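All remarks here apply to the structure that follows.
As you look at this complex, bear in mind that one protein chain is not there, while each of the others sits in place.
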Amino acid sequence: MQEFVEFTLSGLATGMIYAAIAMSLVLVWRGTRVLNYAQGAMAMFTAYIAFTVINHTGSYWLGFVAALMAGLILGAAVERTVIRPVTGKPPLNAVIVSIGLLIGLEGLAGVLYGSGYRSFPPAYPITGLSIGSVALGITENDLFTAGAVLAAAGLLAAAFRYSSVGLRLRAAAFSPGVARLLGVRVGRMLTLGWALAGLLGALAGLLVSPGTFLYPNSMDTIFVLGFTAAVIGGLESPVGAVAGGLILGVVLNYVGGYLGSESVDLFGLAALLLVLMFRPTGLFSAAPARRV
Amino acid sequence: MAAVAGLAAVSMTAAACSSSSSSTATSTPGITATTITIGSHQPLTGIAAPGYDEIAPAANAYFQFVNAHGGIYGRKIKYIYLNDQYNPSITTTVVHQLVLRNNVYAIFNGLGTPTHLAVAPFLNSEHIPDVFVASGCECWNAPSTLPDTTGWQLDYVREGKILGSYIEQHFKGEKIGFFYQDDEFGQDGVKGLSDEIPKSQIVSEQNYNPTNIKIAPQVAALKAAKAQVVVSFTVPAFTALLKLTMLGLKYSPQLVVSDVGSDPITLAGLLASFAKNTSAGFGNALTQGIITDGYLPSLGSTSDSWIQMFKRIHDQFIPKLPLDGNVLYGMSVGYTFVQAMFKAGKNPTRQSLINAINSGLSQGVSVAPYAYSATDHNGITGAYIGVIQNGVLVPSGGVLVTDDSATGPVTAYTVAQPPAPTSGIPSP
Partner (left out) sequence: MPTLARHLGIAIVAAVVLLLATNSIGDYRNYQLTELAAFVVAVAGLTVLIGLSGQISIGNGAFMAVGGYIAALILADLNWPLIAILPAAVVGAALAGAIFGVAAARLRGPYLAGTTLMLAVALPSVATRFQSVLGGDQGLGFFVTVPGSVGSNVTLIHWQAWVSCAAALVTLVLLANLVRSRVGRSWRAVRDDEVAAALAGLNVARLQILAFVVSAACAGLGGMLLAMWNESVSPGLFSLTLSIQLLTAAVLGGLGSLAGAIWGSAVLVLVPTYLENLATSHGMTATTSSSVPILAYGVVLIAVMLAFPSGIQGALVLLARVTGLQQLARRAAGPLAWQSRRSVQSRPAAESSRPESESSRPESESSRPESESSRPESESPRPQSQPAAESHEKGTL
């Protein structure tokens, strides 16, 4: 029973990270119809920036803020320079470009910082928590992770729904032509969407790096699973992204715990195929409206 | 059809660009009047790199020292080590490159058990000396099938037996759990441990795969089995991950770690950021009390002649690297290679190097003698138990030696280690 509780709670904590990645992928997809394969690599890069700041100033929170800022800037920069030229072209071009970005960022991180494994500080202690004598399998840092991701998701949802910028973002994503006619600067909104996605990714990178050590490829598996979570949840739906992330995190943790770590990836593939066979556009997406 | 023509075109270009094939007719490959060229495959990046990436530079530092003092009968050692990222398929590629393109005389200190297993058959089929493999797998002790391959470090079965006998004596009746890398490295260690620890005490055996860093389920299983002592045959990155995961699960058994994954400085580096956030306080606190073994003099023994010699060489040639267990390992195995090359004679051939090792090497830098003979390609035969205190390995008790068999006893070895040569170079 204790094991089950430990697996569930730590699975939720990991699931939060997947949810963050999944949300940033959904943000980018809805806004620009591009799937950003470099989302994890961008998160890794901003984590390196945080690492540098933390080591120079000794303050974790300064590095935290620096990473988030860097995420915003990196997202915006990538959209303007590399993604803008390929929107509207065949989708494969955007896929290749973002894969090129993924590889390039990993190479750049390796050249600038070396590819050695770095110890990355957590925000809060990593000793296990317990209620009385029952160890919960999660740490204060895990609670912070969950809180940060939920807060970010909540803030974004609120911003989308209640602010005028959010309205413009949604309009630009839903119908750029009409939005333009109504005075929305569609180009700027796309850049903003990428910037916010970069922020979410940076958050995910900060939260996950303590447990995996920081090195150029550290976000690769996290990204693949976050991607899977987004696809399972449906790329059109931010709620789906969060749900997909949490479900995947918990289920994969059970698989790893009860069946062994080697079965985890296979299970992820099986889950993906199963979901997509019955709902080809994910659990929470609307089914395609046009068929011939 | 352009495609097919293209394939032909590429190969024509390759033909134009290539140099003449194969080595000079008469002399041994890799040996000239002034140089000896050797090669190695090392994990310079990737999961096994923390710590291990210092070994080859350290060996090279020792070679540079020897080169500066006359070399080996006037020949300088040229050491080419290539990165295989601890990936056996890349190991095959770089070793082929070293043999086919760089024409090395021998492969020296190839690192890693799964990695080296991928190339040992190839090297033996080409009769290339494959000496002092940086792995303690029993697999290298196979003179009939792998005559050109020899080990060097304390092999994992022996190490398991030495650690196991210590546990059997000092942790009587306690529950023991194993955490090991799921390949020959970990499996050999477990074999040795099981030879000495009573079966009734072993409550859980968990393994991990170096490509998968999620080890929480295994640690949870160890905790659920209530293991009070966890013996870990892990590379340094996974020792660190083990410690972190145990913290997260509020589980603190006594840790006993294999020598390959217990270097205090490497571990402290990997755990540095976390120390601030635990109640313990300081960086070394997370490694405090780890039991391990050592087959080279302890770095804490600053008056030891070997440590002084290596420290001088370290300060002169590789001052930027920390003077830790990996650097000590690299320089020690480099020293042993120089020993063997001197024994191979003034006009070494590939066979003369193997013959030199087969006729036995005198004990040098290790605390126990070598096992080398025509029928035994194992290296160091014993070690002392030590505990990590304040970031330094402190020996506790004397040197213990044993053999590979399941029943061979673990006995004390009381002969003192010979001192280091004053010149720093082994006598020819």
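For clarity, chains are labelled A and B in written order, and residue numbers in each chain start from 1.
We take it that contacts are C-beta pairs under 8 Å (C-beta built on N, C-alpha and C of every residue); 3 or more make two chains touch, one makes a residue touch a chain.
What you see is a predicted model; the values in this text were computed from it and never measured.
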| item | value |
| --- | --- |
| Hidden partner chain, touching residue among B:Ile72, B:Ala118, B:Val256 or B:Met331 | B:Ala118 |
| Listed residues B:Ser40, B:Asn83 or B:Ser273, member touching the removed chain | B:Asn83 |
| Contacting the left-out chain in the complete assembly, out of A:Val86, A:Leu136 or A:Leu169 | A:Val86 |
| Residues belonging to subunit B that touch the chain removed from view | 1-8, 10-12, 14-15, 18-22, 44-45, 49, 53, 83, 85, 87-90, 92-93, 96-97, 100-101, 114, 117-118, 121-122, 182-184, 209-212 |
| Absent chain, residues of subunit A that touch it | 29, 33, 35, 82, 85-93, 95-97, 99-111, 114-116, 174-178, 180, 187, 216, 220-221, 224, 227-228, 230-231, 235, 260, 262-266, 268-269, 272-273, 276-277, 280-282, 288-292 |
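The definition used in the following text is that only the chains that are shown with their structure count from here on.
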| item | value |
| --- | --- |
| Whole-Å gap between the CA centroids of subunit A and subunit B | 39 |
| Subunit B - residues contacting subunit A, complex | 45-47, 49-50, 53, 208-209, 212-218, 220, 224, 237, 240, 244, 247-251, 269-274, 276-279 |
| Residues of subunit A touching subunit B in the complex | 2-3, 6-7, 10, 110, 115-117, 119-122, 124-130, 135, 137-139, 141, 210-213, 253, 256-258, 260-262, 264 |
